[in-house]
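FYI, not all chains are in this one, though none of them got moved.
When the chains are written out, they are named A and B in that same order, and each has its own residue count from 1.
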Amino acid sequence: MGKIIAFGEVMMRLEVERYKKLEQVNTLEYSFSGTGVNVLASLEKFGCDTLLLTKLPSNRLGDAAVAYINRLGINTSAIARGGEYIGMYFLEHGFHPRPSTVCYSNREESSFCTSSIEDYEVFQDASHIHFCGISLAISPKIREITITLAEKAKKEGLTASFDCNFRPKLWKEEKDVIKRAYEQMLEISDICFMTEKDAIHTLGLETEEKKKKKQIEHLLRIVARKYDIPIIAGTVRQHVASNEQTLQGFIVKEDNVVYSRNYPLTVYDRIGGGDGFASGILYGYFHRFDLKKMVEFATAAGVLAHTIAGDSPLSTAKDVWRLVNDLHDELER
Amino acid sequence: MGKIIAFGEVMMRLEVERYKKLEQVNTLEYSFSGTGVNVLASLEKFGCDTLLLTKLPSNRLGDAAVAYINRLGINTSAIARGGEYIGMYFLEHGFHPRPSTVCYSNREESSFCTSSIEDYEVFQDASHIHFCGISLAISPKIREITITLAEKAKKEGLTASFDCNFRPKLWKEEKDVIKRAYEQMLEISDICFMTEKDAIHTLGLETEEKKKKKQIEHLLRIVARKYDIPIIAGTVRQHVASNEQTLQGFIVKEDNVVYSRNYPLTVYDRIGGGDGFASGILYGYFHRFDLKKMVEFATAAGVLAHTIAGDSPLSTAKDVWRLVNDLHDELER
């Protein structure tokens, strides 16, 4: 199996110590993340070879970002350097029922958002490339680059995956622009990560079903057929109490809908949970797991990602299998 | 609406990192608080204009206290400076079922406890003043100042509120001295914060009711009538398990008793919960909310105060409304 590429923005995460507010501290903890970084970090932990396509500024913050991504084991040799800024977000961790808050810097001027197709010329010896819906939203230019890269990749024989990740606040376009962009990516992709909400909000589909699972089964089968998507995968999350939740994964393949077990879940750090799941599906896909095994592995990977501080999942395949097999102890010694 | 004044002692809180014991660490985190500071900090977050009446030493600790209170947005221009000491308390956070512990320095010699009425001459352009039962307990001199200030404020047309906050350990007086002091404050006040326990322990009332709510309804109606108190408010707390609790607010107005919803509550930092509730009632009172809306807002404010590290609540009115309307998400982005 060749390298796994991800294309996407790298952001600096600056966070307040749990569970304080910004005014109560004078230090921030920082890390670097982004959908691409997160999915690749997880795949590296699973033992895959990865490569990140992005652009970072030629300054000390860019240097620190590269160092951080290196630390995750991701190949940074194809990262373009130039431009002046990196997008940032400031995170205050909530304590239920007080929500976490996020405050963004101006990412429109970031090196990534002002990059051009020339910054990303190579797929090297990769066999797969992963994209994220956020790249469609942040600017028309990056949207165009995303679709161009996806088409090019397919032409060169790579498989492609796409995480819908619809963030209404990031979009400043009309509904049909959004729909068209999403449709182009869905048509290209071998694997799509989405839920019934994406089908409704980006593709404009409708259903009379009331229950979530029924909606998923109804709508995503339509999507799979309409856009000819070999695999659609996603999760169903339910709140139990305080920060106790449950997480259940699903895969839609043709008319089949396969579910994982429904995992109880105490959330420690919500961000990156979806990327953990996505990396699990990709890992199963690359290693030709059957659907049941794939969704079970992916959901367990997603559950573990919620227990990891920071955006990037850090569990090994062995860690994930242990959870799938329910063999977790509280302490290994 | 004019400024809201609070009168009371400022203490230095020195706390051990969660969830260690004093011997296990070599650093302490510090902040400054007190009932007055806490109520005003919360009202500032709600958008009100506030002013603190207290006395702090003319040394580096006093300077640091003023800086800290400034940071909360509270007007510190009327704080008297002089004397030599500030009261302190050392806090070890427990982890259920291990209780938190508190260890006090000698507050009797504090600048506040040795202050005199001349230190507090102005109400400026205020419309309301808030007092706390702790000021009645710490010394005869401060008790006298408290009552004098309350009477003066009423004479000058301010409304007054009083939080009973009965702390048996602080009192060295006979029961009737305590009762008389409390009665004087109750008679003066437009709003009193109390529970059935205050009625029993400070006023010597009795009831044959067994259930907490029945006791509240029985006793506090008597208190409201007897001392002619327009509004009595308080909360009922129930332990569910570990640090899971529920919190329900009530208002007694004449013969009516109005309850809020019963909020589930995971306690992060217990101190300041009552001040959060009190600030919510005051905010509703200043903005002429009806009783139901007032008690709902106040209880949600109290719930959020339990999720905030430190004594002083830091939620905005918008944050509180979101909880009242049950619109809290785990992450806003």
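Here, contacts are C-beta pairs under 8 Å (C-beta built on N, C-alpha and C of every residue); 3 or more make two chains touch, one makes a residue touch a chain.
As the structure is a prediction and not an experimental result, all values here were calculated from the model.
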Shown here are 2 copies; how many are in the complete complex? 6
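Simple rule for what comes next: only the chains that are shown with their structure count from here on.
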In whole angstrom, how far does the Cα centroid of chain A sit from the Cα centroid of chain B? 45
Chain B touches which residues of chain A in the complex? 19-21, 23-24, 89, 94-102, 167, 169, 241-243, 267, 270-271
Touching residues (chain side chain B, partner chain A) in the complex: 31, 71, 244, 264, 266, 268, 303-304, 307-310, 314-315, 319, 322-323, 328-333
